[in-house]
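One chain of protein is taken out of this complex; the other chains stay put.
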Amino acid sequence: MIAKETPGMLTPRMIKLVGIFGLLIPVLLISIFPLIVMISTSFKTSQEVYIPPPTFMPRAPTIQNYLDIWRVVPLGTYFWNSLLIGLGSTVASLVLAIPAAYALARYRFVGKSVYVLFLLGIQMFPPIVLILGLFRLIASLNMLDSLVTIVVLNAIFSLSFNTWMLMGYFMTIPPEIEEAAMMDGNSRVGAMVRMVMPLSWPGLVAVAIFSFMNGWNEFTLPLTFLQSQDKLPLTIGLFKFVTRFKVEWHQLMAASFLATLVVVVLFMLVQDQLTRGMVAVSEK
Amino acid sequence: MQNQKNGLSRRNFLKVMAMASAPLVLAACAAPAGAPASGTQGGAASQAPVELRFVAMDYDSRMQPDTQAVMDAFNKSQTASTVKLEVVGWPDGRNLLLTQISGGQAPDIFNGSGQWCLEFTSAKETAPLDDLMGKEFLDNFWESGIKAMTVDGKLYGMPYFLDPRGLYYRTDLFTEKGLKAPETWADVREAAKAISNPPDIYGFGVGPDDYWWYAWIGAIGAGNDLAPWTQDGHSRIASEEGIAAVQFLTDIVLTDKTSQPSPQNANRDSDLQPLFLGKKMAMLETGSWMPTIISHDAPDMQYDLAQLPVAKADMKHPNVFWPDAVMMANQSKQKEQAADLLKFMFNAENRLQFALQRGVIPERIDVGKDPKYVDPNDPLTKYKEFYVKELATAHNVFQTPWPATGSEDQTSVTNALAHIWLGEMSVADALTAAAKEIDTRHKLT
Partner (left out) sequence: MLARPGFLHRLREEWAENQLAYWLLVPSILGFAIFLVFPIANMIVTAFSDVDIMAHPTHFGTFQNFIDLAHDERMPMIIRQTCLYAFGTVLIEVIIAFPLALILNTHFPGRSLAKALLLIPWAMPYAVSAITWKWIFHGQMGSLNYLLSEVGIIKDYVVWLGNPGTAFAAAMFVEVWSSVAFMAITFLAGLQGIPPHIYDAAKMDGAGAWQEFRDMTVPQMRNVFMIVTLLSIIWAFRSFAVIWILTKGDPIFRTDIAATYLYKLAFEFRHFGQGFALSVCLFVVLTLFSVIYTRLLGAQEGA
């Protein structure tokens, strides 16, 4: 917490750094351990996967898996669909969560606590028990086999966290800013769009990333509601390597590594915004 | 400071929103394109082909392109219907089918385990196939496969390859110790003791589920009643043979300690086969797909295949299989066309290709004898011939009347084995308790 050190006092700073890294490095190593296994396996041949002991450095490294996976499954299509679902879920989540969060942040209205409890309540059902009913509903709405369905359902299932998060952020913005804008002739909605939204940019990014991750990682919804092979996302596509009698580890790990890489790069690009966005939650 | 940032952010934000909404619009446009086709064809002119849905469970990563090729050929061969293929991962298949059928959206054709066939049939969700396929056509199939899908005299699923089992053993290790191919339980125990040297090598692969079945049929022997329940439905797992079967496994696990450790959770595909491929196991019972896997992942392995071991030397070797099935949904509104698809899928040429691609045992008698299947130049042919021969004595696990609580009953057995191997209960006690649990479930006590 104490960011600045007194100049000249090297030893306490050194001790602190040793402490920091002593705690941090084990945690980070465990965090990335499966990634290391993933990378290492992705450069192994299918034969080497089964040679014990499982060394981390492949005995005969090969990039063949990275070439093969595109031929075995339509990986490009899967990537594209995952991207559509991820980005679509992001937009849909924002559309649903922004108005709700603004209402919660700025108004004291009858039924507010009921709404908040309701938000929490929908988190309490394991999604698997809702699937049967949801399938009947989606079928009767003629919305089967559509990416839109996945996007909308993702947005609804992640609404509680998103709304809470944004509500926290909106509350940090002084109401005076909107009042000033309204004095200048803006409507309340106009003031919200012109003043509050731009100021909440980091909070919106945070929610956007959370929603994107939800969409990108979602398994059960696309499995249940998508049928056409060319609409399937990566999460389902990766399991083409998990077959009836065995797992094609070498290819699964190569494809999974690519999938993880995409998200990590995306993360690093927007990380600062993410962190800044998260700041807002607590600023009440 | 704040102001400048806002200018930038807003532009960025709009850019992201625009970028993000483009795919949403795309998705929205793409979505309806496929949907109405299936919905509206009912009223269309009679010439227009009807659309059939085939939900195919995934056997391997080639399943999608291989099956699609068959579907394309079918679509070209006739004009009455077109097939849409949907390939689904095996572990999720049962519940996905349940969801679709329960939601009134059953695919016309789907494949799956014989167990699912019996479950869906007991809920009257599968269509009888005898008349649609015709006796002449069905005569091409192994009787045991057809019988497996027959309930109350009617056929509810086409057997979709058969999977008898065998005992794989490492010839190099056996030769080194001067051992002969194992035939009886005593042979297995002796060989396992001679070879086992944990953690470098384990003698014999043991698990619940399939492995209980191998021991069970081994205790009884071919030619006798292999069903684990009596005529009136009582469980036989705690019978003399049942106890002997589990005692055999338990001797290996607890007394000889020649199995891999912790067999109670061992899964054939994810735990035991990798051990065999890693050359850390001398003997493993598994199915006909194994030679293909070995030739890919451990091509230098020296191994051979023996019949499943029996309790005593004078017994005939039994076999056991869990047939898969292709079913037609009772909800299908186009059963005639679906039957045409089934006949096409199950013609000799397509089934030959399927068997060659997967390395599995064909359900059609003629395919099993086809010189292209048992190609003398193929090193794997001897294993194929072994399995085709084994079909004669193979017991079908899903033999009817198969109880609707089958998977729960199997769990009772699995749990009994876990109690025993965790050292919590004796063999007799655990099996007696499990048998009582099963009988209670069937309301027989």
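Letters A and B mark the chains in the order given here, with residues in each chain numbered from 1 onward.
The rule we apply is simple: contacts are C-beta pairs under 8 Å (C-beta built on N, C-alpha and C of every residue); 3 or more make two chains touch, one makes a residue touch a chain.
Please read all numbers here as calculations on a predicted model, not as lab measurements.
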item	value
Residue in contact with the excluded chain [from B:L98, B:A181, B:A244 or B:L444]	B:L98
Candidate in contact with the missing chain, chosen from A:I69, A:L84 or A:A97	A:A97
Residues of chain B in contact with the chain not shown	94-95, 98, 101-102, 119, 122-123, 125, 199, 260-266, 270-271, 274-275, 278, 280, 404-405, 407-408, 411, 414-415, 418-419, 422
Chain A residues touching the omitted chain (full complex)	1-3, 17, 20-21, 23-24, 27-28, 30-35, 37-38, 50, 52-56, 95-97, 99-100, 102-110, 112-113, 115-118, 120-126, 128-134, 136-137, 152-153, 155-156, 159-161, 163-164, 167-168, 171-172, 188-189, 206, 213, 216-217, 219, 234-235, 238-239, 242, 247, 249, 252-253, 256, 259-260, 263-264, 267-268, 271, 274-284
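Please note the rule applied: only the chains that are shown with their structure count from here on.
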item	value
Between chain A and chain B, centroid-to-centroid distance (C-alpha), Å	35
Complex contacts: residues of chain B adjacent to chain A	2, 6, 9-10, 12-13, 16-17, 19-21, 23-24, 26-28, 30-32, 34-35, 39, 53, 57-64, 84-92, 96, 99-100, 102-105, 269-270, 273-274, 277-278, 280, 287, 289, 293, 296-299
Touching residues on chain A, where the partner in the complex is chain B	46-47, 49-52, 72-73, 83-84, 87-88, 90-92, 131-132, 135-136, 139, 142, 144-149, 151, 197-199, 201, 204, 208, 223-224, 227-229, 231, 236, 239-248, 251
